[in-house]
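All protein chains but one are shown at their positions in the complex.
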Amino acid sequence: MTFDILRSPLRFLEEVLTELPLQETLRAGEAWWLREGKAISDAVDRAGTPWLQMFDRNGTRIDQPLFPPEYWRMLKRGYREGIVWRAFEEESLISTYLLLYANSFYDPGVCCPYTVSLGTAVPLAKYGDAELQTRFLPQLLRKDDSVCQGATWMTEIKGGSDLGANVETIARRARASSSENRWLLTGDKFFASNVGAELAVVAARPEGAASNVRGLALFLVPRVRVNGQLNYFTRRLKDKIATRSVPTGEVELRDSEGYLLGSADAGIYLILEVLNISRVANALVSVAVAQRAMSEALAFAERRRAFGKPILDHPLLRRQFDERLCGLRRAFALAWEAVQLLNEVWQERPPYSDRYHLFRLVAHLAKYWTAEFAAQTAKWGMEVHGALGVVEEFPVERWFREAMILAIWEGTAHRQILDGLEVMERKHAHRLLFERLAPAASAQELQQMQSRVEHLLGLGPEKTGEKEAQAEAVFTSLAAFAAEVLSRSHPR
Amino acid sequence: MTFDILRSPLRFLEEVLTELPLQETLRAGEAWWLREGKAISDAVDRAGTPWLQMFDRNGTRIDQPLFPPEYWRMLKRGYREGIVWRAFEEESLISTYLLLYANSFYDPGVCCPYTVSLGTAVPLAKYGDAELQTRFLPQLLRKDDSVCQGATWMTEIKGGSDLGANVETIARRARASSSENRWLLTGDKFFASNVGAELAVVAARPEGAASNVRGLALFLVPRVRVNGQLNYFTRRLKDKIATRSVPTGEVELRDSEGYLLGSADAGIYLILEVLNISRVANALVSVAVAQRAMSEALAFAERRRAFGKPILDHPLLRRQFDERLCGLRRAFALAWEAVQLLNEVWQERPPYSDRYHLFRLVAHLAKYWTAEFAAQTAKWGMEVHGALGVVEEFPVERWFREAMILAIWEGTAHRQILDGLEVMERKHAHRLLFERLAPAASAQELQQMQSRVEHLLGLGPEKTGEKEAQAEAVFTSLAAFAAEVLSRSHPR
Amino acid sequence: MTFDILRSPLRFLEEVLTELPLQETLRAGEAWWLREGKAISDAVDRAGTPWLQMFDRNGTRIDQPLFPPEYWRMLKRGYREGIVWRAFEEESLISTYLLLYANSFYDPGVCCPYTVSLGTAVPLAKYGDAELQTRFLPQLLRKDDSVCQGATWMTEIKGGSDLGANVETIARRARASSSENRWLLTGDKFFASNVGAELAVVAARPEGAASNVRGLALFLVPRVRVNGQLNYFTRRLKDKIATRSVPTGEVELRDSEGYLLGSADAGIYLILEVLNISRVANALVSVAVAQRAMSEALAFAERRRAFGKPILDHPLLRRQFDERLCGLRRAFALAWEAVQLLNEVWQERPPYSDRYHLFRLVAHLAKYWTAEFAAQTAKWGMEVHGALGVVEEFPVERWFREAMILAIWEGTAHRQILDGLEVMERKHAHRLLFERLAPAASAQELQQMQSRVEHLLGLGPEKTGEKEAQAEAVFTSLAAFAAEVLSRSHPR
Partner (left out) sequence: MTFDILRSPLRFLEEVLTELPLQETLRAGEAWWLREGKAISDAVDRAGTPWLQMFDRNGTRIDQPLFPPEYWRMLKRGYREGIVWRAFEEESLISTYLLLYANSFYDPGVCCPYTVSLGTAVPLAKYGDAELQTRFLPQLLRKDDSVCQGATWMTEIKGGSDLGANVETIARRARASSSENRWLLTGDKFFASNVGAELAVVAARPEGAASNVRGLALFLVPRVRVNGQLNYFTRRLKDKIATRSVPTGEVELRDSEGYLLGSADAGIYLILEVLNISRVANALVSVAVAQRAMSEALAFAERRRAFGKPILDHPLLRRQFDERLCGLRRAFALAWEAVQLLNEVWQERPPYSDRYHLFRLVAHLAKYWTAEFAAQTAKWGMEVHGALGVVEEFPVERWFREAMILAIWEGTAHRQILDGLEVMERKHAHRLLFERLAPAASAQELQQMQSRVEHLLGLGPEKTGEKEAQAEAVFTSLAAFAAEVLSRSHPR
C-alpha cells in the first residue's frame, strides 16, 4: 500500500471520491498553501493568542485582536475561494465542505470562521425578513476581501450542553410597545468564536419567555450599531491551546441591537440547524487533521533511521500506517455521509422529514467518531516523532492540540452519544441508518448490530440510568460499524 | 463506589497497598503541596521554558536556567525528604518510589531530577572505583539543600532508540599512554534532562571501540572541571510542552573530563541498568498523572451542573469514572509489580538471574501500559471539562501535556513492544510471568493468553516482519491481562 | 570619592541623613532582599504581565491575577515591616518613607501597593465616619499577612490630568430618598493600580453634581459586596513595560457599593491629599531607582576591562560617576524635603496653612526633578553596560523601564510644571520656598533665581500663553537650584 495520498488533501479527495468537482480551485488553493500559507499558519500558531487592543489611542473602544497582517491574507483567501458564497450560488454545500477539507489540512483554525460565517448566512437567508436579508446578506457573500464575517454564539458561562437552562442572555424589544423587529440583548457569551465578526447569530431569551429550551430564540447581532458605535464588547480573548487562527473570546452584550430570526417560539430549531452546519464541518475537519498528522509522521518516518533502515520500513510501524490509513478512509466515509445528508436537508424547516432525523444521527456518529480518530492519530503522530514530538520547535505536537479542540467543540463525546440516543429513541433514526447500510453489509453483521441497538433502546423507563451508562459502548460500535460499511462503497 | 481516594495520592496508596511505610513523611509532604507546592508548580508550568543565562555580566560562561527561586525550594524539598538518600540508607527502593508517586501527583516534572539523580548514584555506587565514590557519592546523598543533582544523558541527535548506532560521542584518555581513569569526552547530547546537574552519567564510545552497541561505555561527568571551569556546555533549553520543572537541554561535551564507570566493554549493561530505574519511575509517575487528571475531572464534575444536576450524577459520566478507577487500580498494580521486582534485582550485575529478565519484561509492559493509560485518562479529563479543557487559564490541559511526555520518554511504545518481544524470545521471560500470575488467574485465561504469546514467538525466521507487525496486538493484550490479574491481589 | 554608598540603600540613607531611625528593621529588610528578595523581584519582572484569571472552574467571577506564590511573600513582607501601620502608630510618615526608599531600591513596583494602601487608610482615618472606620480601618493596619490592601483610582479613559472634566463615573444613592451613606457607583477606571485590593478610594461624581472639578467626591469601595459577590470587575491587566510587581488594570464599576468620605463638595481636596502621598512616594522611589541603576553600573564598571584597566578607572567614566553621585545627593535632598513637609501637613484639612502650600510647591519640584534624574541615570546605566544594556537577559534595562513609569505616574512633567506655576501664582509658595532656602544660599544666587520666577509670574493676563511656554525653563532651574541648596545642609 502506498502512503503517498497522505501528503495532499487534494490527492486524498481524488482517491476517495468517485468524482471530484472544483478541481481547479482546489489545485490553486493547495499550491498557495505550499507556497505561502503553510509558513503563515505556522507563524500564527507559534505566536499564540494575540493581544486584544480594546481602545485606540483616542480612548475609543475598538476591541481589535492584533493579528499579523498576513493572518488576514490567509483568512480572506478562503472566503474569496467561495467557502461561503458558493453554497448560495450553487445551492449546494458540496463545494463548501470540499474546500473546508482542503484548507483545514493546512490550518484547521481558519475553518472555524468560514463555518460560522456560513452558519450565519444560512439562517439569515432562510428565516430573515426581506429587510434584514437586503441589509446584511450581500455583505456575507462578497467575493472579494471586503467580505464580512459571521459568528454563532450560543454558549454561556454555565456551559454549552444544556442551553435550555444555561442561556441567560435576555432580549427585550427596543421599544416596549412596538412590533418593530428591533431588540436589545444583554448577557455574556463565554466561548464566542470569531469575535470581531461583523455579524453574529446569538441565542437569547426574549423577556418573559420560558426558562427552558423552548424559551430560546435566535437573533442577528451586528458588530456596529446603527449610530456607528460598537454593538458588542469583547471582554478578552481565550488563551486556547490551538486553533489560534480564530480568535475566541468572551462577548459582552449590553443592550446590543439585535434582530429576531424566524419566530420566537421556534428558536431552538434554528439554533440546532446552525449547529448542524458546524457539527458536520467539525467532522470533516477532524479527518483532515488526522490526515495531516499522518502526513507529518510519514515525512519523518521516511527519513529517520534506526537499526540500519528508515523507521517506516520497520514492520511494526508500517503495520500501524496501514491500519491507520484504513481508519482514515473509514472516518472520511462517515463524515462525507454526513455532508451528503446535510446537503439534502439543509433547506428543510420544521416539521422535519425522516431524512433529517437520519442526518442527525449520522452527524452525531460522525462528529464523535472522527474527533476521536483525529485525537488518537495525532497522539500517535507525536509518538512516531519520539522526543521531537514534544518540543515546540517542531510542528508536530500542534496537530494534537488542534485535534483536542475538535473533540470538544460542537459538543463533546458525551453530548453526541446522548443526543444520538435520543434521536434513535424518539425518531427511530437507527432504522433508517440500517436501511442505508444494508446494500453494503452482510445480513448477519447488520442484524448483530441492530439487535445490540434495539436491546439498548428497549431498556425500560426504570432503567434509564443503565441505558445511559451503556450507551457509550453501543454508540462506539455503531459508529465504527457505520464507518466501516460506508467506506466499502468508496473507491480505493 | 466512592471516588474520594482519587483526591490524594496518599489516600490512594493507603488503599491499594497492604501496608504503607513512611506515612509520616508522606503526610507531611502532602500537606506541603497543598499549602505551598501546588501554587508553585502551577506558576512554573505557566511560566513556560525559562531563559538560559549563558554568561554572567563579566563574560564568564555559566549556563544557568533562570528559574524563579521558589522552583528551587520545590525541588530541594524532595531530595531532603529522601527520594535519593533513602535508597542507600534503607538499601531498598520502596521509599524512593512511594515518594515519587506522591510527589508526581503534584508535579511530575520534578520527579525527573530525582530519578536521574538516583540513576547517577546507583551506577556510581555499584561500579565506581573507591576514589570516585569518595569524591562524588556523598554529595548526591546529602540530606540538606546543599545536595548535588545527577543526570543521565544517552540520546543524541539521531535518536535514542538505536543507541548502538547513534551515540557519536567519543571518549579518549586524557593522557594517551596512561592508565589513569581520566577521559576527555567530545560530542553532543540532544535530550539532556536536568541540565545543570553537578554530575551526569553519559554514554560515550571510547576511541577505537566498536561502532555498535558493544562499543558503548558509561562515564561520570561532573559539571565543573578540576580547574573550576564549566566542564560541559548547555547549548540551549528545549521548549517542551510540559515537565517544565525539569530543564531539558542540548549538552555540548568538548573535551569534557569524564571517568569511566565499570569496564569499557560492559557499558551497555550499565546503561540499561540506568534506564531500568527511570523506566520504572516513568510507569509509576504515569499512574500518578492519571490519578491527578481524574481528581481534577472529579472536582469539576461534582460542581458543574447540566440538566438539573451535577454532571457527575449523569449515568454515562459516572460509568466512565467507575471504569477508569478500575483502570487506575490495574495500572498501579502493574507498575508496582515492576517496582517490587526492580527492588529485588537492582544490585545484580551481569550475568543476570532469571528474576532480572522477568523484571525487564514487566518493566516494558508497565512503561507501555501506564503511559497509554495516563495519556488516555488525561485526554478524557480534558473532555470532561468541555471547552474549559482547552483554555490555558485552567489547570486541565496540563495533565495531558505531562502524560504525552511520559508516553515518549524512556522509550516510546514501539520500543517497549520490541524490547519486550526480545526478552521473551531470548530469555523466555513470559513463562516466568505466567508463573507469577498463575495463583490469581484461572487456568483457562492463563492458557489462552499463553498460547497467543507462544504463537507469536513461534513465527519462524522467514516471518520476522510478520512477527514484529503482530507484536503490538499481543503485547497490548498481555499488558492488560497482567495488569488485571495483578490488581486482583491488591486490597480494595 | 568612594562609590561604596551606592551599593546599599541603607548605607546611602545613613550617609545622607543626620539621624536614621528604624535601623534594625532596615537592616533586617536589606538582608532579606539580598538573601531572597532580589531573585524574586527579578523573576517577577521577567515573567511579564501575569494572566488575569477571571472565572474559577465553577464559572464564578474572581478576577485574580495569577502571580507566583513568592510574589505574595515579597509583597506582604513590606506590610508586616510597617510601611502602612507605622504611620498611624507613630503618628509620623518618616518610617513609611524610609521603608519605601529601602524597598524600592530592590523593587520599585512593590512600593506602589504600599503607597496606595496608605493613600486609602489616610482619608479613611481623616474623613470616614465612625462606622466606616470601625469596619475597614483595622484591616488595613494589620501587622501580619492577613493585612488588607488599598488602592486609589482616579484616572479614566480620557486622561488623568484634567480630572474635573474627565471623571465620568457616577455615584447615586443606594436608596433614593435615604440619607444612609451607601452609594452605587458606575463607571470605568482606566489605570487602576493594585487591582484586586480589598478597598479602594475612588473619585466619582454624585448624580447631579457639577461637571467640573467641584463636582467630584471621594468614595470608599470595597472589593466584595455585603452579599459576598465581587463589587468591582477587573476588565484586564495592562501590559506595562515595568513595575510588574503591581498589577495595574482597568476597573469596571457597575452599581458598585461605595461610601462617601467627607462631604461631597470637598471631594477635590480629598483627592489631592491622596495624590500628595503618592507624589512624594514617587519622588523618593525615583531617587532609589537612580541609586539602583548607579549601583548596577558600578558593579559592572569595576569588573569590565578595556585598554588594560577596569572601565571605572577611565577618567571620563569616573567623572560621570562623580557628577552623578552629586546629582543623587541633590535629588535625595529635594525629595526628602518633600517628605518632611508632608509629615508636617498631612493631618491638615481645608482651609490649609501656608506650610501646606509650600509643601505643594516642593512636592511638584521634587516629583519633576527626581523622575527626570532617575530616567537619565537609568539610561546612562544602560550605556555604561554597552550592548549588554539592551539584552533582556541582564538586569540593566529594567531600571530604565521602571524609571519611565515613575516619570509618568502621578502626573507627567507638564502637570508638575503647570500645577507648580499655579501654587506660586495663587499662593505665592515660591516666597516661602526662598525663605526656606535662604540660610544655605548666597544672597546673590537667591536673588537671581527669585527675579526669574517673579518675572515669569509677572507676565500679564494677555501673555498667559507665553507664561506657560516659558514655565518649563524656569521651573527646571528652580528645581535644580532648590535641590542643590538643600543638599548643602545634608551631611556628607
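Worth pointing out:
In order of appearance the chains are A, B and C, and numbering begins at 1 in each one.
FYI, a residue touches a chain if its C-beta (ideal position, glycine included) is under 8 Å from a C-beta of that chain, and two chains touch if they have at least 3 such contacts.
Quantities reported herein were computed from a predicted structural model and do not represent experimental measurements.
From the options B:35, B:236 or B:355, the residue with contact to the chain not on display is B:236. Residue C:241 is the one among C:241, C:326, C:457 or C:480 that touches the chain missing from this view. Considering the full assembly, C:472 is the residue among C:42, C:129, C:265 or C:472 that touches the omitted chain. Checked against the full complex, the candidates C:314, C:431, C:452 or C:488 give a single residue touching the omitted chain, namely C:314. The chain not shown here touches chain B at positions 51-52, 54-55, 59, 157-159, 235-236, 239, 250. On the side of chain A, touch with the chain left out of the figure occurs at residues 36, 39-40, 42-44, 46-47, 51, 53-54, 57-58, 66-70, 299-300, 303-304, 385, 388, 392-394. By the touch criterion stated above, the residues of chain C touching the omitted chain are 155, 158-162, 165-166, 190-191, 238-242, 304-308, 314-320, 375, 379, 382-384, 386-387, 389-393, 397, 400, 404-405, 407-409, 412-414, 417-418, 464-472.
Keep this in mind: only the chains that are shown with their structure count from here on.
Here chain A and chain C face each other with the same set of residues for the most part; over half of the interface numbers are shared between them.
Looking at which two chains touch through the most C-beta pairs, you get A-B. The distance from the centre of chain A to the centre of chain C, each centre being the mean of the chain's C-alpha atoms, comes to 52 Å. Residue positions of chain A with contacts to 2 or more other chains are 158-159, 239.
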